[in-house]
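With one protein chain held back, the other chains of the complex are shown just where they sit.
And now, subunit A:
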Amino acid sequence: MDIQFTEEQELLRSSVQRLLRDQYDFDARRKIVASEDGIGREQWAAFAELGLLAAPFSEAVGGLGGGPLSTMIIMQEFGRHLVVEPFVETVVVAGGLVEQVGSDAQKQAFIADIIAGSKLWALAWTEKGSRFDLATVTTTARRDGDGYVLTGEKTAVMAAPWADYLIVSARTSGHRHDRGGVSLFVVDRRAANLDLQSFKTIDGRRAAEISLRCVRGELLGKEGEGVKTLEACRNRAIGALCAEAVGAIGELNAATLDYSKTRKQFGVTIGSFQVLQHRMVDMFIAHQETLSLMQHLSLSLRDDEAGVSRLASGAKSKIGYAGKFVADQAVQLHGGMGMTDELNVGHYFKRISSINIQFGDPAYHVLRYAQLDAVA
């Protein structure tokens, strides 16, 4: 199994590559991260102009119909360049949710703005004590006239400080851990009674703690079906994050191999030491396996196969552990240089660490993979 990319897909890849080469080298990224906002608005506009923000959406909602494979292609390149802008949060996660369960009116209202690059989104699902469980929700949504009002706390919401809209999971019925009774709501991030405390993340992005007190929300999808909807959304997010991780792994391997061929100690290149050769062979194998799993998952997402959710957890775990191994070794083999803020290696390490938390860590997903097997 090896994906034979279409001409269109190859064109997408090469145009992303060209854009990032021209506008997103490591110095450009450093400037974006250090800026007040921590986001490159110009770069985001360039992504929109190139059609990247339209790529995964179906043609029916104004997209290019590229689906999970175009997400994979884009995210792999984003991973290579450590792109910080919220493509996953805005396009894959929020846009995907609106496309999946939104009303026609919502699709019209929201997706066009996402594609145009004029609105940013974030998903607020994690709470204190929820860890990685989508169903552990204590934030409540109560009917109020023809709408809902939300009250509760959400934690570590990635990209929220940048967002114009949030999708918030809240309980419309049931108890804390019940799968049923969770619903999704679109909330204006600048709404009154919505407090947001921003912080910087280990990978140079921005996240926030969010507190809602009777904040108006617009129901997205059917009441009580939020967890099921979020599971499908998480599968797509995992597909994107895995591709990003694979992009980062590829860069780390290339950088490490290159360094081992030029760095001399004891009169020889360090790449001539057998112990380091074997280490790099294992890093190569990790890259090959993760690349294959990434493709396997993306095809499964495209075809909406029955076992896709279990496969997503399996890939998140396997690629997470592999990414961690490669990142650890890339830092180790670069020695002190690998520890510096100046070199990009440490930044890949940190992005992989962050990916390994978003939507569940490798330990969580290997257990979920095992449990879904037991159920089947």
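Throughout what follows, a residue touches a chain if its C-beta (ideal position, glycine included) is under 8 Å from a C-beta of that chain, and two chains touch if they have at least 3 such contacts; residues count from 1.
Just so it is clear, contacts and distances are computed from a predicted model.
Q: Choose one: "NADH-quinone oxidoreductase subunit B", "Pimeloyl-CoA dehydrogenase large subunit", "ABC transporter ATP-binding protein" or "Electron transfer flavoprotein subunit alpha/FixB family protein". The correct choice is the protein name in UniProt for the chain not shown.
A: "Pimeloyl-CoA dehydrogenase large subunit"
Q: Among A:A109, A:L257 or A:M339, choose the residue that contacts the chain missing from this document, as touch is defined above.
A: Result: among the candidates, A:M339 touches the missing chain.
Q: Using the definition of touch stated at the top, determine which of A:T138, A:T155 or A:S272 touches the missing chain.
A: Among A:T138, A:T155 or A:S272, only A:T155 touches the chain that is not shown.
Q: What does the interface between subunit A and the hidden chain look like in terms of residue numbers?
A: 126, 128-129, 131-133, 155-156, 158, 197-203, 207, 209, 264-266, 273, 275-276, 328, 331-332, 335-336, 338-342, 346-347, 349-350, 353-354, 357-358, 361, 363-364, 367, 371
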